[in-house]
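The structure that follows is given in the form of structure tokens.
Shown here: the complex without one of its protein chains, the others still in place.
First chain written, first letter: the chains are A and B, and each begins at residue 1.
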Amino acid sequence: MSFVLHMLGEALDRIASGDAELLATLGRTLWLAAASAFVAALVGIPLGARAGLRAHGPVGGFRAVAANIGLGLPPVVLGIILGLLLLPGAPLGGLRWLTTMNGIWLAQVLLAAPLVAALTAAAVAQGPANLVLQARALGASPRDRLLLLLGEIRPALLAAVLAAALLGIGEVGAVIIIGGNVAGHTNTLASTVVLDLAASDTAGATAHALLLLGLVGILTWMHGRARRAAGAAA
Amino acid sequence: MDAAALLTLTGLRVDRGGETVLDGLDLELRRGEVAVLLGPSGAGKSTLVLAAAGLIEVAGGAVEARGRVAAALQGAALARRSVRANVEAALGWWGVPRPERPGRATRALERCRAAHLADRAAGTLSGGEATRVHLARAVALDPDVLLLDEPFTALDPAVRGELLAEAGDLIRDARRATLVVLHDRTEAWAIADRLLVLLGGRIAADGAPAAILGAPPSEEVAAFLGFTGRLELAGGEILRLRPGQVTTVAPGEGDLDGTIEALIPEPDSAIARVATERGRLEVRVAVPGPSTGELVGLRLLGGARFEARA
Partner (left out) sequence: MSALVDGLRDGIHLVVTGDPQLYDTIGNTLSIAGRSTLIATLLGVPLGCWAALGGGRSHRWVRLVLAAGLRLPPVAVGLVLWLLMWPDSRWGGGPLAGLGWIYTTNAIVLAQTVLALPLVAALVAGGVEAVPGGLIQQARALGARPLAIAALAMREARPAVIGAILAGFGTSIAVVGAILVVGSGLSDATLATAALASWNAGGADAHAVANGLVLLALFVLVAAGATSLQHRRTAWTQLRS
């Protein structure tokens, strides 16, 4: 056990000393999580709201399977598909986004948007249908009704965006395939654990893992609060 | 169209879940009146409100409104905001300019005796309070046609009585046509100028409450309105009677005799179900009074006569 405790101690030292590389990686990870969750929300909430308003009961058949695949697609698979598309000469090759943070960001938006859309659709479908109908009976326009509905399910939307951020933050499959895990450029807290272990820097790997766990803990706590608020509203 | 008609439903047909709920329904609501719509559960009362408010598709017929229609649907669905914000939001949906909203919201809440609730969160209201706010929200819009779907359900009896007593003043407006859907017949007498009975997808009775109760247009309407007794008279006529249209006397001294089959207790009396050779009827008896199996005389004090159907 002393080995584990020693590594934890060294890792905490590394974090407390404000290691520059550690901070830079933390910054990249936070930027990535925020930027991908934000864009996933911009794309996913309108799509989910549309689907949720149209859905009367569960979606069946092929569309449901497709939705489920989008929700749980292994990041490695998405990474390879996107990687092929980003190759020079491929349709998105002109972007030159392979081994860049922009490429990772695109991958995580594509991973998170279906989740945001699905959670939004579920919240909208379970949302206060009576209230929306009542608003219509009192003359509310479609835009009024959508705003009313999104306002009513605000906590659920926040929970969806936080779930999207949680999804991306610990992900390494797409990060490594698209970003290449180039130290100092395209590594995140999670992918640095792999880098450091390969370089036999156990304390460094532990420090990055601890920071990652801390971030996940904070986001999970916020997510739990948002979900409870959404549950209390339902 | 009648000059005073604000809402006209013509040959209205509505299908829901593959079944025809309303089938060729005609109805005209006129300015200044409060019409109460009664009907058994599942008769399509809420469907009628939804169709009249333009909230569901109709399979046939026409809904014509002169002016704007607002509806307070069943169940007081309020947004998770303050009471005042709920009323003001509805005024916004209706298109009332922003500066006018606070004043109109306050006046409507006052009229519904809910002014003291203005700053409460909607989620913290009791059922009765939420109902007042729900009513206030619809009244605040001052629509040309106001539809209220069971506004008094889910209330405890005390609050219900209080609101009913005020409802007449609250709802009635000389410029407006108002339709109130009620489940409970007894509530209708308190507020209705005009009584409508929905049976079999159509309006089966339409008129002043006293007139309909005095002479129901059909046996089905009579049965729905509490004419529980049914006697077959000589000459093939059917006589329907409410319990209040029969009294008990000594055997042989009334119009006919019968045997008490069952006693259904009520607070200060009991309803006796009596079997006679012409059919069954119900009569109110004193408690303590006659017991089950006893022979009683019956005096008939009116009732409604119908031709027996072939």
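Convention: a contact is a pair of C-beta atoms (placed from the backbone, for glycine too) under 8 Å apart; a residue touches a chain by one contact, two chains touch by 3 or more.
If you're wondering where the values come from, they're calculated on a predicted model, not measured in any experiment.
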item: Omitted chain's touching partners, listed by label; value: A
item: Options A:A34, A:L47 or A:V194, residue touching the unrepresented chain; value: A:V194
item: Candidate in contact with the missing chain, chosen from A:L73, A:A129 or A:A229; value: A:L73
item: Residue ranges of subunit A at the interface with the undisplayed chain; value: 1-4, 6-7, 55, 58-59, 64-65, 67-69, 71-77, 79-81, 83-85, 87-91, 93, 111, 115, 118-119, 121-122, 125, 163, 166-167, 169-174, 176-177, 180-181, 190-191, 193-194, 197-198, 202, 205-206, 209, 212-213, 216-217, 219-220, 223-224
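We adopt the following convention: only the chains that are shown with their structure count from here on.
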item: Separation of subunit A from subunit B, taking each centre as the mean of its C-alpha atoms, in whole Å; value: 53
item: Of all residues in subunit A, those that touch subunit B in their complex; value: 128, 130-131, 133-141, 144, 148, 151-152, 233
item: Residue ranges of subunit B touching subunit A (in the complex, touch as defined); value: 53, 55, 68, 70-73, 75, 77-80, 89-90, 92-95, 137-138, 141, 147
